[in-house]
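For this depiction, one protein chain was excluded, whereas all remaining protein chains were kept in their positions.
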Amino acid sequence: MSDLTNDRKIEHIQAIEKDPQTDRSGHYFDRIRLSHRALPELNLGDIDTGCDFLGYRLSFPMLISSMTGGDHELIKRINRNLAEAAERCNVAMAVGSQRVMFTTPEAKESFRLREFAPSVPLIGNLGAVQLNYGIEKAQAEAAISVLEADALYLHLNPLQEAVQPEGDTDFSGLAEKIKKLASELDVPVLLKEVGSGLSPADIELGLQSGIKCFDVAGSGGTSWSRIEHHRRKDSSDLGLKFQDWGLPTPLALKMAEPYLSSATIVASGGLRDGIDMVKSVILGASLCGMAAPLLKPAMESADAVVAEIEKIKTEFRTAMFLLGVPDMRTLYNNHALIVEEC
Amino acid sequence: MSDLTNDRKIEHIQAIEKDPQTDRSGHYFDRIRLSHRALPELNLGDIDTGCDFLGYRLSFPMLISSMTGGDHELIKRINRNLAEAAERCNVAMAVGSQRVMFTTPEAKESFRLREFAPSVPLIGNLGAVQLNYGIEKAQAEAAISVLEADALYLHLNPLQEAVQPEGDTDFSGLAEKIKKLASELDVPVLLKEVGSGLSPADIELGLQSGIKCFDVAGSGGTSWSRIEHHRRKDSSDLGLKFQDWGLPTPLALKMAEPYLSSATIVASGGLRDGIDMVKSVILGASLCGMAAPLLKPAMESADAVVAEIEKIKTEFRTAMFLLGVPDMRTLYNNHALIVEEC
Amino acid sequence: MSDLTNDRKIEHIQAIEKDPQTDRSGHYFDRIRLSHRALPELNLGDIDTGCDFLGYRLSFPMLISSMTGGDHELIKRINRNLAEAAERCNVAMAVGSQRVMFTTPEAKESFRLREFAPSVPLIGNLGAVQLNYGIEKAQAEAAISVLEADALYLHLNPLQEAVQPEGDTDFSGLAEKIKKLASELDVPVLLKEVGSGLSPADIELGLQSGIKCFDVAGSGGTSWSRIEHHRRKDSSDLGLKFQDWGLPTPLALKMAEPYLSSATIVASGGLRDGIDMVKSVILGASLCGMAAPLLKPAMESADAVVAEIEKIKTEFRTAMFLLGVPDMRTLYNNHALIVEEC
Partner (left out) sequence: MSDLTNDRKIEHIQAIEKDPQTDRSGHYFDRIRLSHRALPELNLGDIDTGCDFLGYRLSFPMLISSMTGGDHELIKRINRNLAEAAERCNVAMAVGSQRVMFTTPEAKESFRLREFAPSVPLIGNLGAVQLNYGIEKAQAEAAISVLEADALYLHLNPLQEAVQPEGDTDFSGLAEKIKKLASELDVPVLLKEVGSGLSPADIELGLQSGIKCFDVAGSGGTSWSRIEHHRRKDSSDLGLKFQDWGLPTPLALKMAEPYLSSATIVASGGLRDGIDMVKSVILGASLCGMAAPLLKPAMESADAVVAEIEKIKTEFRTAMFLLGVPDMRTLYNNHALIVEEC
């Protein structure tokens, strides 16, 4: 009933619960100072935080980032709570890696979320590196199908794999296989990191592979290198050594700006409130993902997740108001809202 | 006898007394280094700190910033102490929001300050956003008349309103209404923030509305977002999240410099001594407001307020002396007095 | 036997002893990084730290800065110890303000130091502002004569005077009077600050007054504003407010560089070891003064002062060695020795 891949997800959650420093609290967004409008010439109530993503209209540019899935009661509860909250708040949701489905078929249940979230974007998730370890079109289709997904995230996690004693570290020739898979599937494939950031070279390879949407998933928030460190039995401290490796999310966003005309950028990694989200959109993000901040509420109830998301939405709307920005179109990639100190 | 608006002012004062962190202590002026003149070629006693404001000659460019008013013994005492001190020190004084007059007529008494301060500028105060909630010419005239005011401050406080559960957050179309009101009144209308700063876009809108004087009231000192947080009964931490939002006062002053030829700039927000005032004038301020530092003395006596103001004046004069600056005209917007480290 | 001016000097010393923060420990020189020569191509023993000042050949560019004088046993002992050490170490020495001689004639004794220091430069000291309070040629000549001085320091201390309740704060028209006095005396007049720095404007005025040598005496070390604070009986904190006012010594040196072709620059204020001295010479100083670090040894014995100076000389020589610099001429104003980080 349980296998290595299935157990792993519970171990991850335990590591996060026990060690608050798995959230690196880089607060990199704090270094960006926004302007303020004393005369916003707006009614706070009239501000339209809505935006489009994958053909849906969202209440605001929020994504519940990929977290979990597997054959455990806790995990099923987490995913249902998240899905229900996504629906009630009208935001997007991505699931955690679905690879577990192929070793533990009972895990499928945890991804059957469409009934709880009929009218929001749901995004599947597989590790891109698995394309070098047996995963191909058939499994990708299965992953999409169980979730009735609108898109499929392929996550890139070379650091997470490298710090595991037996990680899947053959990342050779992946771009070609991603290209092939993307062309075979009926839904769009999105590329993401898991906390070290996509660099311009990664985005260019992705564009050449036909990918149109990228989640930078930079550093500053959840550190997979540190989480995996806790799972090691030996004395290696490799995971600690690399715990802050990578591109801070705001930096990754800035470095991705040249690609805004050809790609949709998603921000994630260390976003912690609606102000971080507003800054991300100003730097070119169309959608903003959060994972760790929603984990604890998700272990509790859908209500708790809804409360957290509504809180963030209020912050987001308040910041738009104080910037004098009536809608997402005006906020998006609007550098005039950033104040350079002199 | 008491209503919501009237009680509020007492709650504000209590929040400030209980929580020293409502003064954000940004010390943003400390980052500016002034030159020093070992040979000032001046007699300290000859330095003329005097300046003109609203047709009055002040002993130095000090304004007791808008604080309070209402139907409470404490509040009346505060205002009388401030007014008496303003007169004795020959500095300007602004009162707190006079809106309370329209819901609690007994509050008027607290604004009848002309007898205590016959020969200094007195400035009335109303929230600009109230122009969207029923306030118009008649009330503005009443506010001016009870104070026998020389001018009327309209304060812009979108953040303070936004962090209140039922704040007045319709800031739409205000510029037009400000323009209309300004053209109808007999005394000049001044625009101010309350601790988040006016940005260039705000000043431009204000100029188009016929306003000639702006109080940037930037961040670094009293945080209304944090004060309002203490008044909330629910669990929201919105007020804390935004407690440092806005433009630091020195930055707001620098950003306002392009408008010095067409506007009079007042500095406030986090000024804490005569050195901060000197720096503000160097950055283009014609008048320097302080609120929080005068609150405690004002609860005590006019003497205590006078002592505080005289202390600040000595600091101001000393700094002018050490800069070799004989008068306000030479100090004003004189960037040569700032030393850039290299 | 004792008067106000005479007592004052003892009070200063007590304030310094009781409050270690009168030395502001700015460590401003630490921000300058020097290069290193692994192959200096020098014999440490061959390095020539000698330099010329006021017609004397010094063992290295050290000046015992102006400190004290007066009719007290302790003060006489301090001055004799300093003078004896200056002679034994072959460095220059300046005495503290000699104004006390004119109110307490017994104080003269403390300045009769030539017998202890026959072969090094001795520099007299008077407050320039006293030229507005009765001091003129006759007194200056008396001051020079009792010390058999090679030069006379006029110190500029507008801050120190301004923070005293009854300070001599008429600094008007001083440049003209300095010019007159300088032309009348047989020895050169040097201008110095006492811890707030000379600015370019001061040096230019000085040059116009015929002065050729300037001691910048910047901030970072002894704070007279703080020392005078301790002497106040009232509740004013003016002295604390201004305790860090002024130009940090390295900054004052950099700002003085345009005048190196027409003036000799002395560095003082916060120099604490031979490395600070080397940096000062690199920034254009011909002589480096220290006061506070020598006070405690001077209260003990000439031996203690000699030990301290020899320690500093060793540091100075070691730094020259590690920079591959054989002599003062090569060190002086040699910016190539500074490494800009990139």
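Annotations for the structure displayed:
By letter and in written order, the chains are A, B and C; residue numbering begins at 1 in each of them.
Note that in this section contacts are C-beta pairs under 8 Å (C-beta built on N, C-alpha and C of every residue); 3 or more make two chains touch, one makes a residue touch a chain.
This one's a predicted model, so the numbers in the text were calculated from it and none came from an experiment.
Although it is not drawn here, the omitted chain touches the following shown chains in the complete assembly: A, C. Annotation: of A:Ser110, A:Ser199 or A:Ser223, A:Ser199 touches the absent chain (contact as defined above). Only one residue in the set A:Pro61, A:Gly246, A:Gly270 or A:Gly284 touches the chain that does not appear here, and it is A:Gly246. Residues of chain A in touch with the missing chain: 128, 156-159, 161-163, 167, 169-175, 191, 193, 196-199, 201-202, 205-206, 236, 238, 241-242, 245-247, 251, 254-255. Those residues of chain C that touch the chain absent from the view are 34-46, 273-275, 311, 314-315, 318-319, 321-322, 324, 339, 341-342.
In this text, only the chains that are shown with their structure count from here on.
Copies chain A and chain B of the same sequence differ in orientation by 90 degrees, per CA superposition (steps of 5). For the pair chain A and chain C, the distance between mean C-alpha positions equals 63 Å.
Taking each chain's centre as the mean of its C-alpha atoms, chain B lies 45 Å from chain C. Shared contact sites, meaning residues of chain A that touch two or more other chains, are absent.
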